[in-house]
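One structure is given here, and the rest of the page talks about it.
Showing just some of the chains, left in place.
In this document, chain identifiers A, B and C correspond to the written order of the chains, with residue numbering beginning at 1 in each.
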Amino acid sequence: MSDRIGGIVDRVRSFMETDVYPIEDGGRKEFYSILPVLEEKRQKVKDLGLWTPAVSKEWGGLGLSLWEFGQVSEVLGRSPYGLFIFNCNAPDAGNIEVLTTQGTEEQQERFLRPLLAGKIRSCFSMTEPEHAGSNPVVMSTTAVRDGDDYVINGHKWFTSAADGAAFAIVMAVTDPDAESPYARASQIIVPTDTPGFTNVRNINVMGDEGEGWGSHSEILYEDCRVPVTNLLGEQGKGFAIAQERLATGRIHHCMRWIGICERAFEMMCERAATREVAGGLLASKQTIHNWIAESRADIDAARLMVLDTAKRIDESGPDAVHIEISLIKFFVARVLDTVLDRSLQTHGALGMTDGTLLSFWVRHERGSRIYDGADEVHKSRVARRILRNYGLRIS
Amino acid sequence: MSDRIGGIVDRVRSFMETDVYPIEDGGRKEFYSILPVLEEKRQKVKDLGLWTPAVSKEWGGLGLSLWEFGQVSEVLGRSPYGLFIFNCNAPDAGNIEVLTTQGTEEQQERFLRPLLAGKIRSCFSMTEPEHAGSNPVVMSTTAVRDGDDYVINGHKWFTSAADGAAFAIVMAVTDPDAESPYARASQIIVPTDTPGFTNVRNINVMGDEGEGWGSHSEILYEDCRVPVTNLLGEQGKGFAIAQERLATGRIHHCMRWIGICERAFEMMCERAATREVAGGLLASKQTIHNWIAESRADIDAARLMVLDTAKRIDESGPDAVHIEISLIKFFVARVLDTVLDRSLQTHGALGMTDGTLLSFWVRHERGSRIYDGADEVHKSRVARRILRNYGLRIS
Amino acid sequence: MSDRIGGIVDRVRSFMETDVYPIEDGGRKEFYSILPVLEEKRQKVKDLGLWTPAVSKEWGGLGLSLWEFGQVSEVLGRSPYGLFIFNCNAPDAGNIEVLTTQGTEEQQERFLRPLLAGKIRSCFSMTEPEHAGSNPVVMSTTAVRDGDDYVINGHKWFTSAADGAAFAIVMAVTDPDAESPYARASQIIVPTDTPGFTNVRNINVMGDEGEGWGSHSEILYEDCRVPVTNLLGEQGKGFAIAQERLATGRIHHCMRWIGICERAFEMMCERAATREVAGGLLASKQTIHNWIAESRADIDAARLMVLDTAKRIDESGPDAVHIEISLIKFFVARVLDTVLDRSLQTHGALGMTDGTLLSFWVRHERGSRIYDGADEVHKSRVARRILRNYGLRIS
């Protein structure tokens, strides 16, 4: 760790301890009830000069490299509120990145600046219930040009954080007849108060409907009309643009997961060191030793892989790491799943309650093995690429 | 399967299909809102002559052997409401069993008859937050004799179904100076309207506070006074009596889990056979094949083990199967965990919502690896018993 | 266990203890050097009236059902020499079965009787190095009719026990133009002294070339000419006949594996109970407890599944258990692999030497996950059959 990023990480870590962990409350509080506290913390982060660390200095951030930000993201990931308080939470972080690189001046003024300032929230509306996320080119939502407008119709779900968001970036088919399936969709900005945009419900996900930033919504687009100036980048480039945010987003996610792992690991050790069971402390049991040692190895391995991938992206861009980006997806998701499970099991009945963050994480991070492409899909993808070196092209 | 039980199982299965699955609604409805429907179904079960199948004919049940009831329990376990509708749900089923064998005539008249009739519900209050469930002899709740009363003080949690229960059977230390730690506690019946009995809260368990039969409560006993005639069995026999219900309860639970497995397995196959992904149907993917085949083997193995154990208990009593009772605990809990996980993963994002029962089960059956002794405890217990054959006694 | 088979199993178990275990010597002795001892033991088994237990009484065996013989097979499997000493070792047992049901009187006189008497050995020559065993219909060996002879040409390997065998049953394509690929091959008896039959080498398998019954040979058939009367059953029925021996053979193998598991399990417990390590006996370590408990559960599950399948075959024939026959293949093979691995690990360095049977078994039973169809093939096969119930036919 270089001196620069080491100093930042230390300051972030210290803030987490003094300001973030104390408000966690087992993940019990719903978003709107804790929002006033979060806003107060966000102001404090701004005052400390640590706001939007992933964003370039030009746009008011810290201008960290991906390898540097990864290390911040791990620390922020240690609490469900960390990334939000520093304004580098999904999906806003990805939307910020896309708007920075693809947005028109008008779009940046209207949508990017308030996002960067933390005054509004946004969402990204891609997944459809009728089609597998693993095959994003199959999509039913359409945006039809009508004069100077797009008229959007479609059905999305798992549009995370839509509840209370100021706008959505929607993926919709604009060029159904384009030869390549990858050239058919576009990304279009849709303010959520546009007529025809309906948040049908906050979906109950693993027992929680959630609300605000913590929601995952089902959205209907019914003759939803926006000006063509809301098009993000070029028409037909929806996938190309989505691809861009992917590599960065994967590093963010994976480092956040590692933060969760570290926290759950510490909770496991703490519990083992204090809980009396038949025969002595839990910490005297070899099964617990196995879990501690294997978790330590797995988490260390995960971090080294993700940071190594981040460094390669910093050096050579995301095209150099197609395989690695898939590897870390399923590798870290599995480690997260395993470490959380062991920590919960170590806590016994307590682990299932809201007395710790474990129940919250076990439930909500179950998605890590599903979203952004199920682990199984990434494995096949990796294998196909590797097998090309052996003269094969498997569809 | 003999003809007799085969006929009953067929009738139960048919009732599940016509009357129970249609009301499931993804486990969305809380207990009190669905209770009127459940009561209607219970009446129908009574009319069909299938009520309280696990209970002896003398007490109005079907008088099934454990091996026979196990097969009914599997079918009922296929829905979260099955066992309740047939009045053989935990913890009432265990309380019924204990009251039948240990209750005084007065206790049976006041507590058992209305339970058997399905007019009241009950709970079993043993686990304490301060002590590991794996070491039940360490317990802080006391019941002190005062004249013709016991005065109970203590703190319990995970007293399942306490919300709305008419009475609790409480485990409390009555003989703190008894030489054997197994002779210190007694089981005492405490009506929940007794002054000093407080349901502090329905604990949030894996995201749900639950209510009524679906709750798990934290209970305070503060100078809670009941007549000594509420003692169940002899004073100091609390553990002996608890032990009795254990073997039977384990078979019930395990067969219920297998019912859940079968249902989740069917959902996995159904999903695979209908969901299009990149490259065709999910059902064409070898990873899905592996999950189907391994799940089929695991579930079949689990059922054979549990039914074999049930048959041995029917033939020789629970003392002959100390090892088997622990083996099925951790074996079936692991199968349940794995099959549910695979089925959820096969459903992708949908599996995390309340669009199927999988989210409900994944969350609430996580407890299967914890309650009634964590799997890890049972493994050590099995090993210690086996190692006795090699001349060892390991404490 | 019925009284009849219980008595036989007890007698076999007792013979194993007095006569077989003492000659094991860590599997060190090659076949021909230990053969005189084995012959002596075989005579003793004949004298005890326990010879060829799987064979019908008509042909001089005990006439056991498959479910009954399975239980004998388990006990015999506890030693590498058990099945040979009782003359129910592969591949002779399968050849005996086929000759009994398919052989002409002449074939039975010449080949079956001496096999039954233990005077000769035989082999089964099917697998070819150029083709995957999982796809047996693709086969290069041909048998061309020339007058009253077949002229056989081909290349086989893993023709087990060919070294020293009196004859081979060869699978060869006789009807290359038959419509169904399953109707192209036939089984033909080839005495090993036929000109053109060459045992190229005893293949080095996991470090051992083996010899005699313990060998796995590469065989060349070069213009190897045998009379058409050596055809087994009808021409073109090679697969149908092979299929017949499969179900029976699977039960034999699986029960033999379970015998190995039980022996390795006992060795693991014995070692744990006597080996001092840092901190006390190995038996005091929880990791060992986990291995003992999980192995106990897995072995019990395996046995119940195999015996249940055997019983179904006895009752309804092999066509009723297509799925089960595949399930037990991969389930028991995995249990075998795991239990052997744990037992070896418990023995530390000793486990890798020839100081116990573990090294022998770990090496030679590695094949269990490969032969008779790799586990992966069986899993897909099971899944395809199950998915038919969901309206699918996946090729």
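As a working rule, contacts are C-beta pairs under 8 Å (C-beta built on N, C-alpha and C of every residue); 3 or more make two chains touch, one makes a residue touch a chain.
It should be emphasised that the depicted structure is a prediction, and the values quoted were computed from it without experimental measurement.
**Student:** Whole complex: how many copies, 3 being shown?
**Tutor:** The whole assembly in this structure file has 4 copies of the sequence.
Note that in this section only the chains that are shown with their structure count from here on.
**Student:** Between copies chain B and chain C, what's the superposition rotation on C-alpha atoms, in steps of 5 degrees?
**Tutor:** 180
**Student:** Which whole number of Å gives the spacing of the CA centres of chain A and chain C?
**Tutor:** Roughly 53 Å separates the two chain centres.
**Student:** What's the distance between the Cα centroids of chain B and chain C, rounded to whole Å?
**Tutor:** Those two chain centres are 43 Å apart.
**Student:** Could you grab the centroid distance between chain A and chain B? Build each centroid from C-alpha atoms only and quote it in angstrom.
**Tutor:** 38
**Student:** Two or more other chains in contact with one residue: find those residues in chain A.
**Tutor:** In chain A, 285, 287 touch at least two other chains.
**Student:** Using the touch rule from the top, collect the residues of chain B that touch chain C in their complex.
**Tutor:** Touch residues, chain B against chain C: 269-270, 272-274, 281, 283-284, 286, 288-290, 292-294, 296-297, 300-302, 304-305, 308, 323-324, 326-327, 330-331, 376, 378-384, 386-387, 389-392, 394.
**Student:** Taking the complex as given, what residues does chain C use to touch chain A?
**Tutor:** It comes out as residues 285-287, 290.
**Student:** Which of the residues in chain B come into contact with chain A in the complex?
**Tutor:** Spelled out, the residues of chain B in touch with chain A are 28, 127, 129, 131-135, 138, 157-158, 203-208, 275-279, 285, 287, 344-345, 348-354, 359-360, 362-363, 366-367, 369-371, 374, 376-377, 395.
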